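== chain A ==
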Amino acid sequence: MTAPPLLTIDKLSLDFDTRSGTVKALEDIDLTLNKGEILGIVGESGSGKSVLSFAIMGLLDEAAKLRADKISFGGMALNAKSVAEMRGRELSMIFQSPRTALNPIRKVGKQIEDVLVRHAPLPRKAAKSAAIAALRQVRIPDPERRYNAYPFELSGGMCQRVMIAMALACDPTLLIADEPTTGLDVTTQAVVMDLIRDIAAERNMAVILITHDLALAGEYCDRVAVMHAGHIVEVAPAAQVAQNALRHPYARRLFAATPAASAELEDLAAIPGSLPDLRGTLPACRYMARCEIARPDCAQAPLPAHDISPSHLVRCRYCP
Partner candidate 1 sequence: MTPLLQATALRKLYPVKQGWSRAQLHAVDDVDLTLAPGECLGLVGESGCGKSTLARLIARLIAPSDGGIRFDGQEIAETDLRTFARSPERAQIQVVFQDPHESLNPGFTAMRIVSDHIRSLIPGLTPIQVTARAEAAFEDVGLPLSLARRYPHQLSGGQKARVGIARAIAVEPKLLILDEPTSALDVSVQAVILKLLGVLRAKRGISYIFVSHDLEVIRLICDRVAVMYLGKIVECAPTAQLFAHPAHPYTRALIAGSPDPARRGLKTERLQGSATSPINPDPNRCRFAGRCPLTAPECTAQMPQLRAVGPDQSAACHFAQSAPAKTES
Partner candidate 2 sequence: KTPKDVLVEVGEHGPNSLDPMAPAANELSQMVAWQIYDRLVTHGLKTLPDGKTVYDATKIKPELATSWNINADGTEMTFHLRKDATFHDGSPVTAEDVKWSFDRAVAAGGFPTVQMAAGSLTDPNMFTAVDKYTFKITLPKANKLTLPDLVVPVPNIVNKKLALEHATKDDPWALDWTRKNDAGGGPFEVTSWKPGNQIVFTRFDDWKSGDMPQMKRVVYREVGSAGTRRALLEKGDVDVSVGLPPKDYAEMAEAGKVKVIGTLMQNEMFYVDLNVTMKPFDNKKVRQALAYALPYDAIMSQALYNRAEPMYGADAAKGYAPKWPVASPYDTDLDKAKALLAEAGLSDGFKTDLYIDMSQTTVQEPMALLIKEQLAKLNIDVTIHKVPGSDWFAKMGSKSMPMDINYFYGWLDYPEYFYFWTYDGKNNAVFNTPNYNNPKLDALTEKARFLDGGPEYDKTISAMNAIVMEDVPRIPVAHLYSDIAMQPNVDGYVYWFHTNLDYRFITKH
């Protein structure tokens, strides 16, 4: 733990100006990520997982107002310009629903080639063999033939592998995977996740894995960050997940609602209430209204991170 972290985010906040008011999509996000580490980000739908990844990738649209004390990547400050330089090269991203995430009218091989050529001036011939190599690396059988396939000719799992090949084409140091396996079959999901994990290990590549499945994050990640309504409420080593050792009331609830973690239907417990409306004024702890251990001063800022251990932070004053 002596090496400096690969990615450091300090006090990142993000607002969206919309016709119906300002959406405070993210607030006070602190995050570090080490080289080669796999960080899982879990949370309910709408908790801000995707916008956080977009904020890192610099893919937000004009309506977004991003503020941060510091975002640094590999020792360099990330800003609109530098991130554009790094996208696809140092930083890469894969998405949910691989079929729609690929250009439907271009051969998949060519799409990989496009990325290669963009970042490293290659003659087309060399690019082609590099693209085939990339396909082979993600264990696509018969890559020479698949090179000429269109996305609609491939199965979902294949498409996701193509996406991964594309994202990894330029050997990034950080890969953000936004729900890469949603919509895939369980067996395919396992294959794809194994693939990401193995390649990350091979290349010492850091991964941010966004998912709403705590069990999945628990199985594949080194650390897990739990998000709720634009806050990271808990960051813990993934081992804690398996042991049901998460501390934040929301994280614990999320765990209890996960079928894989429950032995019986009776054990399954829903989270009361729903995500707060992110427009308007919000209490410092946005989980307050749904929380069983909330006290009046939960509304008061600042809400200090409660360090369970150096690698386990909880954003709650009162959790055990």
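In this text, a residue touches a chain if its C-beta (ideal position, glycine included) is under 8 Å from a C-beta of that chain, and two chains touch if they have at least 3 such contacts; residues count from 1.
Picked so that all candidates are chains of the complex that A comes from, given by their letters.
This structure is a prediction, so every number in the text was calculated from the model and none was measured.
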| item | value |
| --- | --- |
| Touching chain, any copy counted, for chain A within the complex - options 1 or 2 | 1 |
| Chain A - residues contacting candidate 1, complex | 44-45, 141, 155-158, 185-191, 193-194, 212-220, 238-239, 241-242, 253-254, 256-262, 264-265, 268-271, 274 |
